[in-house]
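Take a look at the structure set out below.
For this view, one protein chain was removed and the others were kept in their places.
== subunit A ==
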Amino acid sequence: MELLSKIATNDGHGENSSYFDGWKAYDSDPFHPTKNIHGVIQMGLAENQLCFDLIQEWVENNPKASICTPQGSNDFKDISNYQDYHGLPEFRNSVARFMEKVRGNKVKFNPDRIVMSGGATGAHETLAFCLADPGEAFLVPTPYYPGYDRDLRWRTSIQLLPVVCESSNEFKLTREALEDAYEKAQEANIKVKGLILNNPSNPLGTVLDRDTLRDAMSFISEKDIHLICDEIYSATVFNEPDFISIAEIAEEGAVCKNRDLIHIVYSLSKDLGFPGFRVGIIYSYNDAVVNCARKMSSFGLVSTQTQHLIASMLSDDTFVEKFLDESAKRLAERQGLFSRGLAKVGIESLKGNAGLFCWMDLRRLLKEPTFEAEMELWHLIISEVKLNISPGASFHCLEPGWFRVCFANMDDETLRIALKRIHKFVIQEKGLDQPTTRKQCKRSKLELSLSFRRLDEFMMTPRTLSSPHSMTSPLVRART
(Lines give C-alpha, C1' and ligand atoms only; values in the text may rest on other atoms or scores of the structure.)
Protein backbone atom coordinates (compact mmCIF):
# COMPACT_ATOMS: atom_id res chain seq x y z
CA MET A 1 0.00 0.00 0.00
CA GLU A 2 1.34 3.38 -0.99
CA LEU A 3 2.30 5.64 1.82
CA LEU A 4 0.84 9.02 2.44
CA SER A 5 2.80 12.08 3.60
CA LYS A 6 3.85 12.80 7.16
CA ILE A 7 1.27 15.56 7.34
CA ALA A 8 -1.42 13.13 6.22
CA THR A 9 -0.49 10.51 8.77
CA ASN A 10 0.23 12.62 11.87
CA ASP A 11 -2.34 13.80 14.36
CA GLY A 12 -2.20 17.42 13.30
CA HIS A 13 -5.83 17.29 12.25
CA GLY A 14 -6.68 17.21 15.94
CA GLU A 15 -9.51 14.72 15.72
CA ASN A 16 -7.96 11.98 17.83
CA SER A 17 -8.67 13.87 21.02
CA SER A 18 -10.92 12.23 23.57
CA TYR A 19 -12.74 15.56 23.57
CA PHE A 20 -14.85 14.11 20.78
CA ASP A 21 -16.73 11.75 23.02
CA GLY A 22 -19.21 14.47 23.81
CA TRP A 23 -19.90 14.99 20.12
CA LYS A 24 -20.36 11.29 19.53
CA ALA A 25 -22.83 11.20 22.39
CA TYR A 26 -24.73 14.10 20.89
CA ASP A 27 -24.77 12.67 17.38
CA SER A 28 -26.05 9.30 18.55
CA ASP A 29 -28.74 10.83 20.77
CA PRO A 30 -29.49 14.43 19.77
CA PHE A 31 -32.03 16.43 21.79
CA HIS A 32 -35.26 17.37 20.06
CA PRO A 33 -38.02 19.37 21.78
CA THR A 34 -40.71 16.93 20.71
CA LYS A 35 -39.13 13.83 19.24
CA ASN A 36 -36.32 13.30 21.72
CA ILE A 37 -36.83 15.35 24.83
CA HIS A 38 -34.30 13.33 26.80
CA GLY A 39 -31.56 13.53 24.21
CA VAL A 40 -28.18 15.21 24.61
CA ILE A 41 -28.31 19.01 24.32
CA GLN A 42 -25.57 20.47 22.20
CA MET A 43 -23.76 23.11 24.21
CA GLY A 44 -20.35 22.58 22.69
CA LEU A 45 -20.98 24.48 19.49
CA ALA A 46 -20.24 28.18 19.42
CA GLU A 47 -22.87 29.15 16.90
CA ASN A 48 -24.96 32.29 16.85
CA GLN A 49 -28.54 31.49 16.01
CA LEU A 50 -30.28 34.32 17.80
CA CYS A 51 -30.95 36.71 14.94
CA PHE A 52 -31.85 34.65 11.92
CA ASP A 53 -35.31 36.13 11.79
CA LEU A 54 -33.78 39.52 11.02
CA ILE A 55 -31.53 38.09 8.33
CA GLN A 56 -34.35 36.05 6.83
CA GLU A 57 -36.51 39.13 6.60
CA TRP A 58 -33.73 41.06 4.88
CA VAL A 59 -33.09 38.26 2.36
CA GLU A 60 -36.79 38.08 1.49
CA ASN A 61 -36.99 41.84 1.03
CA ASN A 62 -33.86 42.04 -1.08
CA PRO A 63 -34.20 39.48 -3.86
CA LYS A 64 -31.68 41.34 -5.95
CA ALA A 65 -28.92 40.31 -3.56
CA SER A 66 -29.32 36.75 -4.67
CA ILE A 67 -28.26 36.01 -8.20
CA CYS A 68 -30.74 33.16 -8.38
CA THR A 69 -33.85 35.28 -8.19
CA PRO A 70 -35.51 36.82 -11.23
CA GLN A 71 -34.58 40.23 -9.84
CA GLY A 72 -30.94 39.34 -9.34
CA SER A 73 -30.28 37.00 -12.24
CA ASN A 74 -28.95 39.74 -14.51
CA ASP A 75 -25.86 39.77 -12.37
CA PHE A 76 -25.38 36.02 -12.61
CA LYS A 77 -22.98 35.95 -15.52
CA ASP A 78 -20.59 38.62 -14.30
CA ILE A 79 -20.58 37.39 -10.74
CA SER A 80 -20.05 33.73 -11.53
CA ASN A 81 -17.29 34.62 -13.95
CA TYR A 82 -15.37 36.89 -11.59
CA GLN A 83 -12.42 35.00 -10.15
CA ASP A 84 -10.05 37.82 -9.28
CA TYR A 85 -8.40 37.06 -5.96
CA HIS A 86 -8.74 40.70 -4.93
CA GLY A 87 -12.41 40.01 -4.41
CA LEU A 88 -15.36 42.10 -5.60
CA PRO A 89 -14.67 45.74 -4.69
CA GLU A 90 -18.16 46.13 -3.28
CA PHE A 91 -17.55 43.10 -1.07
CA ARG A 92 -14.34 44.49 0.34
CA ASN A 93 -15.84 47.93 0.80
CA SER A 94 -18.86 46.62 2.65
CA VAL A 95 -16.78 44.38 4.91
CA ALA A 96 -14.45 47.27 5.74
CA ARG A 97 -17.40 49.51 6.59
CA PHE A 98 -19.02 46.76 8.67
CA MET A 99 -15.83 46.22 10.65
CA GLU A 100 -15.67 49.96 11.28
CA LYS A 101 -19.26 50.03 12.53
CA VAL A 102 -18.62 47.14 14.87
CA ARG A 103 -15.81 49.20 16.34
CA GLY A 104 -18.06 52.18 16.84
CA ASN A 105 -16.45 53.96 13.91
CA LYS A 106 -13.40 54.65 16.08
CA VAL A 107 -11.06 53.31 13.40
CA LYS A 108 -10.91 53.23 9.62
CA PHE A 109 -10.22 50.14 7.50
CA ASN A 110 -8.80 50.34 3.99
CA PRO A 111 -10.70 47.93 1.68
CA ASP A 112 -7.48 47.34 -0.26
CA ARG A 113 -5.99 45.66 2.79
CA ILE A 114 -8.82 43.17 3.00
CA VAL A 115 -7.84 39.67 1.85
CA MET A 116 -10.25 36.74 1.62
CA SER A 117 -9.74 33.28 3.04
CA GLY A 118 -11.61 30.02 3.58
CA GLY A 119 -13.18 31.14 6.83
CA ALA A 120 -11.10 32.25 9.81
CA THR A 121 -9.71 28.70 9.70
CA GLY A 122 -8.09 29.52 6.35
CA ALA A 123 -7.08 32.99 7.51
CA HIS A 124 -5.08 31.68 10.44
CA GLU A 125 -3.31 29.09 8.36
CA THR A 126 -2.49 31.59 5.65
CA LEU A 127 -1.01 34.04 8.14
CA ALA A 128 1.04 31.25 9.69
CA PHE A 129 2.41 30.38 6.25
CA CYS A 130 3.19 34.04 5.60
CA LEU A 131 4.81 34.88 8.89
CA ALA A 132 6.67 31.80 10.10
CA ASP A 133 8.82 28.94 8.86
CA PRO A 134 8.53 25.28 9.94
CA GLY A 135 9.73 24.85 13.49
CA GLU A 136 9.19 28.47 14.46
CA ALA A 137 6.52 29.40 16.98
CA PHE A 138 3.63 31.61 17.90
CA LEU A 139 2.77 32.39 21.50
CA VAL A 140 -0.88 31.98 22.43
CA PRO A 141 -2.53 32.76 25.79
CA THR A 142 -4.33 29.83 27.44
CA PRO A 143 -7.09 28.82 27.49
CA TYR A 144 -7.52 29.03 23.73
CA TYR A 145 -9.75 27.75 20.92
CA PRO A 146 -8.72 24.10 20.21
CA GLY A 147 -8.92 24.65 16.47
CA TYR A 148 -5.75 26.76 16.61
CA ASP A 149 -3.73 23.59 17.11
CA ARG A 150 -4.81 22.38 13.71
CA ASP A 151 -5.24 25.68 11.89
CA LEU A 152 -1.85 27.11 12.78
CA ARG A 153 0.28 23.98 13.00
CA TRP A 154 -0.93 21.11 10.86
CA ARG A 155 0.30 21.90 7.39
CA THR A 156 2.62 24.73 8.35
CA SER A 157 4.71 22.76 10.88
CA ILE A 158 4.95 25.73 13.18
CA GLN A 159 4.61 25.40 16.95
CA LEU A 160 2.23 26.98 19.43
CA LEU A 161 3.62 27.88 22.83
CA PRO A 162 1.29 28.69 25.71
CA VAL A 163 1.19 31.98 27.60
CA VAL A 164 -0.31 30.93 30.90
CA CYS A 165 -3.33 32.78 32.21
CA GLU A 166 -4.70 31.88 35.61
CA SER A 167 -8.01 31.98 37.37
CA SER A 168 -6.41 33.82 40.30
CA ASN A 169 -6.61 37.02 38.29
CA GLU A 170 -9.56 36.04 36.10
CA PHE A 171 -7.38 34.65 33.34
CA LYS A 172 -6.09 38.10 32.47
CA LEU A 173 -3.08 38.24 30.22
CA THR A 174 -0.09 39.67 32.05
CA ARG A 175 3.19 41.07 30.80
CA GLU A 176 4.94 38.69 33.12
CA ALA A 177 3.28 35.68 31.52
CA LEU A 178 4.25 36.94 28.06
CA GLU A 179 7.86 37.42 29.08
CA ASP A 180 7.93 33.98 30.73
CA ALA A 181 6.64 32.27 27.64
CA TYR A 182 9.10 34.10 25.44
CA GLU A 183 12.00 33.26 27.73
CA LYS A 184 10.99 29.63 27.83
CA ALA A 185 11.08 29.54 24.04
CA GLN A 186 14.53 31.12 24.02
CA GLU A 187 15.78 28.47 26.44
CA ALA A 188 14.39 25.73 24.23
CA ASN A 189 15.99 27.36 21.20
CA ILE A 190 12.66 27.96 19.53
CA LYS A 191 12.30 31.10 17.43
CA VAL A 192 9.17 33.02 18.28
CA LYS A 193 7.66 34.84 15.30
CA GLY A 194 4.46 36.17 16.78
CA LEU A 195 1.76 36.41 19.39
CA ILE A 196 -1.86 35.49 18.80
CA LEU A 197 -4.60 37.23 20.69
CA ASN A 198 -8.25 36.25 20.50
CA ASN A 199 -10.29 39.27 21.43
CA PRO A 200 -13.07 38.85 22.51
CA SER A 201 -11.79 35.57 23.88
CA ASN A 202 -12.98 32.09 23.12
CA PRO A 203 -13.52 30.39 25.58
CA LEU A 204 -13.45 33.11 28.25
CA GLY A 205 -16.16 35.36 26.80
CA THR A 206 -14.27 38.47 27.91
CA VAL A 207 -12.62 41.41 26.15
CA LEU A 208 -9.07 42.67 26.58
CA ASP A 209 -8.75 46.03 28.31
CA ARG A 210 -6.74 48.89 26.90
CA ASP A 211 -3.77 48.39 29.23
CA THR A 212 -3.46 44.73 28.29
CA LEU A 213 -3.64 45.55 24.61
CA ARG A 214 -0.99 48.23 25.04
CA ASP A 215 1.17 45.82 26.99
CA ALA A 216 0.86 43.23 24.26
CA MET A 217 1.67 45.85 21.68
CA SER A 218 4.76 47.04 23.49
CA PHE A 219 5.82 43.43 24.07
CA ILE A 220 5.69 42.51 20.41
CA SER A 221 7.31 45.76 19.37
CA GLU A 222 10.17 45.19 21.76
CA LYS A 223 10.69 41.61 20.60
CA ASP A 224 10.05 42.60 16.98
CA ILE A 225 7.51 39.82 16.47
CA HIS A 226 4.10 39.81 14.82
CA LEU A 227 0.76 40.31 16.48
CA ILE A 228 -2.22 38.42 15.08
CA CYS A 229 -5.48 39.55 16.59
CA ASP A 230 -8.40 37.21 16.01
CA GLU A 231 -11.44 39.46 16.36
CA ILE A 232 -14.00 36.93 15.15
CA TYR A 233 -16.33 37.67 18.08
CA SER A 234 -16.04 41.46 17.84
CA ALA A 235 -19.76 42.02 17.24
CA THR A 236 -20.85 39.66 20.01
CA VAL A 237 -19.98 42.10 22.78
CA PHE A 238 -23.21 42.64 24.66
CA ASN A 239 -22.24 44.44 27.85
CA GLU A 240 -19.66 46.83 29.17
CA PRO A 241 -16.75 47.16 28.94
CA ASP A 242 -16.64 48.22 25.29
CA PHE A 243 -14.72 46.24 22.74
CA ILE A 244 -11.34 47.76 21.94
CA SER A 245 -9.86 46.51 18.69
CA ILE A 246 -6.14 46.23 18.14
CA ALA A 247 -6.84 48.63 15.27
CA GLU A 248 -7.35 51.38 17.84
CA ILE A 249 -4.05 50.64 19.53
CA ALA A 250 -2.38 50.50 16.14
CA GLU A 251 -3.29 54.13 15.74
CA GLU A 252 -1.59 55.13 19.00
CA GLY A 253 1.78 56.18 17.74
CA ALA A 254 3.38 56.20 21.17
CA VAL A 255 2.56 52.53 21.73
CA CYS A 256 2.59 51.10 18.24
CA LYS A 257 6.01 51.61 16.75
CA ASN A 258 5.67 49.37 13.77
CA ARG A 259 2.28 48.74 12.16
CA ASP A 260 3.89 46.23 9.81
CA LEU A 261 3.64 43.74 12.65
CA ILE A 262 -0.12 43.99 13.08
CA HIS A 263 -2.66 41.65 11.44
CA ILE A 264 -6.32 41.07 12.14
CA VAL A 265 -8.30 37.90 11.48
CA TYR A 266 -12.04 38.23 11.01
CA SER A 267 -15.00 36.19 9.78
CA LEU A 268 -18.77 36.36 9.49
CA SER A 269 -19.27 32.96 11.09
CA LYS A 270 -19.94 34.20 14.61
CA ASP A 271 -21.13 37.79 14.43
CA LEU A 272 -23.63 37.15 11.66
CA GLY A 273 -24.09 33.41 12.13
CA PHE A 274 -22.96 32.39 8.64
CA PRO A 275 -20.35 29.65 9.19
CA GLY A 276 -21.52 27.82 6.08
CA PHE A 277 -20.64 30.72 3.82
CA ARG A 278 -16.92 30.50 4.61
CA VAL A 279 -16.25 34.20 4.74
CA GLY A 280 -12.81 34.65 6.26
CA ILE A 281 -10.89 37.90 6.24
CA ILE A 282 -7.27 38.85 6.81
CA TYR A 283 -6.63 42.52 7.42
CA SER A 284 -2.96 43.38 7.53
CA TYR A 285 -1.17 46.68 7.97
CA ASN A 286 1.82 45.15 6.22
CA ASP A 287 1.89 45.52 2.42
CA ALA A 288 4.10 42.48 1.82
CA VAL A 289 1.79 40.34 3.95
CA VAL A 290 -1.27 41.65 2.13
CA ASN A 291 0.32 40.76 -1.21
CA CYS A 292 1.44 37.35 -0.11
CA ALA A 293 -1.80 36.47 1.66
CA ARG A 294 -3.75 37.61 -1.36
CA LYS A 295 -1.84 35.24 -3.62
CA MET A 296 -2.40 32.47 -1.10
CA SER A 297 -6.08 33.29 -1.00
CA SER A 298 -6.31 31.49 -4.36
CA PHE A 299 -6.45 28.39 -2.22
CA GLY A 300 -9.53 29.56 -0.35
CA LEU A 301 -11.47 32.36 -2.03
CA VAL A 302 -14.99 33.29 -1.02
CA SER A 303 -17.59 32.26 -3.59
CA THR A 304 -18.53 35.34 -5.60
CA GLN A 305 -22.17 34.39 -5.17
CA THR A 306 -21.64 34.83 -1.44
CA GLN A 307 -19.47 37.93 -1.85
CA HIS A 308 -22.34 39.49 -3.78
CA LEU A 309 -24.93 38.66 -1.13
CA ILE A 310 -22.73 39.89 1.71
CA ALA A 311 -21.83 43.09 -0.14
CA SER A 312 -25.50 43.83 -0.56
CA MET A 313 -26.42 43.01 3.01
CA LEU A 314 -23.60 44.81 4.73
CA SER A 315 -23.97 47.98 2.72
CA ASP A 316 -27.53 48.30 3.95
CA ASP A 317 -26.67 50.68 6.80
CA THR A 318 -30.14 50.67 8.35
CA PHE A 319 -30.19 46.90 8.47
CA VAL A 320 -26.67 46.63 9.87
CA GLU A 321 -27.33 49.08 12.68
CA LYS A 322 -30.57 47.37 13.61
CA PHE A 323 -28.90 43.97 13.48
CA LEU A 324 -25.92 44.90 15.64
CA ASP A 325 -28.16 46.52 18.18
CA GLU A 326 -30.65 43.67 18.35
CA SER A 327 -27.97 41.00 18.35
CA ALA A 328 -26.23 42.54 21.35
CA LYS A 329 -29.56 42.80 23.20
CA ARG A 330 -30.47 39.18 22.56
CA LEU A 331 -27.02 37.91 23.50
CA ALA A 332 -27.14 39.91 26.73
CA GLU A 333 -30.54 38.48 27.56
CA ARG A 334 -29.47 34.97 26.78
CA GLN A 335 -26.25 35.15 28.74
CA GLY A 336 -28.06 36.78 31.63
CA LEU A 337 -30.68 34.05 31.69
CA PHE A 338 -28.03 31.38 31.65
CA SER A 339 -25.64 32.79 34.21
CA ARG A 340 -28.49 33.61 36.62
CA GLY A 341 -29.70 30.06 36.18
CA LEU A 342 -26.26 28.74 37.05
CA ALA A 343 -25.90 31.07 40.02
CA LYS A 344 -29.14 29.68 41.49
CA VAL A 345 -27.31 26.41 42.15
CA GLY A 346 -24.11 28.05 43.20
CA ILE A 347 -22.27 27.64 39.91
CA GLU A 348 -20.13 30.59 39.06
CA SER A 349 -18.79 31.49 35.71
CA LEU A 350 -16.20 33.99 34.70
CA LYS A 351 -17.80 37.40 34.36
CA GLY A 352 -18.08 37.67 30.61
CA ASN A 353 -19.50 40.35 28.33
CA ALA A 354 -18.96 38.83 24.89
CA GLY A 355 -19.00 35.67 22.84
CA LEU A 356 -21.52 32.90 22.53
CA PHE A 357 -20.58 30.96 25.67
CA CYS A 358 -19.90 31.01 29.40
CA TRP A 359 -16.69 29.91 31.04
CA MET A 360 -18.15 27.88 33.84
CA ASP A 361 -16.36 27.08 37.10
CA LEU A 362 -17.06 23.51 38.22
CA ARG A 363 -13.94 23.09 40.32
CA ARG A 364 -16.08 22.44 43.42
CA LEU A 365 -17.58 19.41 41.73
CA LEU A 366 -14.28 17.73 40.99
CA LYS A 367 -13.41 14.73 43.13
CA GLU A 368 -9.88 16.05 43.17
CA PRO A 369 -8.19 18.94 41.38
CA THR A 370 -6.83 16.89 38.50
CA PHE A 371 -7.53 16.60 34.81
CA GLU A 372 -8.50 12.99 35.28
CA ALA A 373 -11.23 14.18 37.61
CA GLU A 374 -12.24 16.84 35.12
CA MET A 375 -12.55 14.18 32.43
CA GLU A 376 -14.59 12.01 34.80
CA LEU A 377 -16.93 14.87 35.63
CA TRP A 378 -17.24 15.69 31.96
CA HIS A 379 -18.19 12.13 31.05
CA LEU A 380 -20.75 12.21 33.82
CA ILE A 381 -22.24 15.42 32.47
CA ILE A 382 -22.48 13.95 28.99
CA SER A 383 -23.93 10.61 30.00
CA GLU A 384 -26.15 11.59 32.93
CA VAL A 385 -26.95 15.26 32.56
CA LYS A 386 -26.94 14.80 28.80
CA LEU A 387 -25.27 18.05 27.92
CA ASN A 388 -22.39 18.25 25.52
CA ILE A 389 -20.19 20.94 27.02
CA SER A 390 -16.47 21.43 26.46
CA PRO A 391 -13.89 20.58 29.12
CA GLY A 392 -11.22 23.17 29.87
CA ALA A 393 -8.44 20.72 29.06
CA SER A 394 -9.43 20.81 25.42
CA PHE A 395 -8.73 24.55 25.50
CA HIS A 396 -5.32 23.93 27.10
CA CYS A 397 -6.52 25.46 30.37
CA LEU A 398 -3.82 24.77 32.91
CA GLU A 399 -6.26 24.44 35.80
CA PRO A 400 -8.81 21.61 35.85
CA GLY A 401 -12.49 22.21 36.49
CA TRP A 402 -13.41 24.86 33.94
CA PHE A 403 -15.90 24.18 31.17
CA ARG A 404 -17.10 26.18 28.18
CA VAL A 405 -20.88 26.14 27.71
CA CYS A 406 -22.46 27.60 24.59
CA PHE A 407 -25.81 29.29 24.86
CA ALA A 408 -26.55 30.98 21.55
CA ASN A 409 -27.12 27.92 19.38
CA MET A 410 -30.56 26.98 20.73
CA ASP A 411 -33.93 28.46 21.55
CA ASP A 412 -35.04 29.72 24.98
CA GLU A 413 -36.96 26.60 25.84
CA THR A 414 -34.02 24.31 25.18
CA LEU A 415 -31.85 26.54 27.34
CA ARG A 416 -34.34 26.26 30.17
CA ILE A 417 -34.33 22.49 29.91
CA ALA A 418 -30.54 22.53 30.01
CA LEU A 419 -30.61 24.67 33.15
CA LYS A 420 -33.11 22.37 34.80
CA ARG A 421 -30.86 19.43 34.13
CA ILE A 422 -27.88 21.29 35.57
CA HIS A 423 -29.87 22.19 38.68
CA LYS A 424 -30.87 18.61 39.23
CA PHE A 425 -27.34 17.37 38.76
CA VAL A 426 -25.73 19.91 41.09
CA ILE A 427 -28.23 19.23 43.82
CA GLN A 428 -27.56 15.51 43.51
CA GLU A 429 -23.79 16.03 43.55
CA LYS A 430 -24.01 18.29 46.58
CA GLY A 431 -25.81 15.55 48.36
CA LEU A 432 -23.26 12.89 47.41
CA ASP A 433 -19.97 14.67 48.04
CA GLN A 434 -18.58 16.98 50.65
CA PRO A 435 -16.90 19.87 48.93
CA THR A 436 -13.20 19.05 49.03
CA THR A 437 -10.65 21.60 50.06
CA ARG A 438 -9.61 23.11 46.83
CA LYS A 439 -5.94 22.37 46.43
CA GLN A 440 -4.03 24.75 44.30
CA CYS A 441 -3.35 22.97 41.09
CA LYS A 442 -1.15 25.55 39.54
CA ARG A 443 1.78 24.32 37.58
CA SER A 444 5.08 25.76 38.53
CA LYS A 445 6.51 27.62 35.64
CA LEU A 446 9.54 25.35 35.51
CA GLU A 447 7.31 22.36 35.02
CA LEU A 448 5.26 24.10 32.39
CA SER A 449 6.55 22.57 29.20
CA LEU A 450 6.81 19.13 30.73
CA SER A 451 3.29 19.20 32.09
CA PHE A 452 1.97 20.54 28.83
CA ARG A 453 3.46 17.58 27.07
CA ARG A 454 1.91 15.25 29.64
CA LEU A 455 -1.42 16.89 29.03
CA ASP A 456 -1.03 16.37 25.30
CA GLU A 457 -0.31 12.68 25.88
CA PHE A 458 -3.34 12.48 28.12
CA MET A 459 -5.47 14.04 25.41
CA MET A 460 -4.20 11.54 22.86
CA THR A 461 -5.71 8.47 24.58
CA PRO A 462 -6.54 6.02 21.81
CA ARG A 463 -10.11 6.31 20.70
CA THR A 464 -11.97 5.01 17.74
CA LEU A 465 -11.55 7.37 14.86
CA SER A 466 -14.75 8.84 13.61
CA SER A 467 -15.68 7.03 10.43
CA PRO A 468 -15.45 9.14 7.32
CA HIS A 469 -19.15 8.78 6.91
CA SER A 470 -20.28 9.95 10.30
CA MET A 471 -21.06 13.53 11.07
CA THR A 472 -19.65 13.24 14.52
CA SER A 473 -16.45 15.14 15.06
CA PRO A 474 -16.60 18.81 15.91
CA LEU A 475 -13.78 19.54 13.56
CA VAL A 476 -16.14 18.24 10.89
CA ARG A 477 -17.46 21.67 11.30
CA ALA A 478 -14.73 23.97 10.09
CA ARG A 479 -14.80 25.81 13.37
CA THR A 480 -16.46 24.96 16.69
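The criterion applied here is as follows: a residue touches a chain if its C-beta (ideal position, glycine included) is under 8 Å from a C-beta of that chain, and two chains touch if they have at least 3 such contacts; residues count from 1.
Operating definition for what follows: contacts and distances are computed from a predicted model.
> With one chain of the assembly withheld, which option in "Aminotransferase class I/classII large domain-containing protein", "TP53 regulated inhibitor of apoptosis 1", "Pyruvate dehydrogenase E1 component subunit alpha" or "Serine/threonine-protein phosphatase 2A 55 kDa regulatory subunit B" matches that chain's UniProt protein name?
"Aminotransferase class I/classII large domain-containing protein"
> Which residue among A:L301, A:L365 or A:V426 touches the omitted chain?
The single option touching the absent chain is A:L301.
> Extract the touching residues of subunit A with respect to the undisplayed chain.
Where subunit A meets the chain not shown: residues 1-2, 4-8, 13, 15, 47, 49, 52, 55-56, 59-60, 63, 66-70, 73, 76-77, 79-83, 118-119, 121-122, 125, 129-133, 136, 150-151, 154-155, 193, 269, 273-279, 288-289, 292, 295-296, 298-306, 309, 465, 468-469, 471, 475-479.
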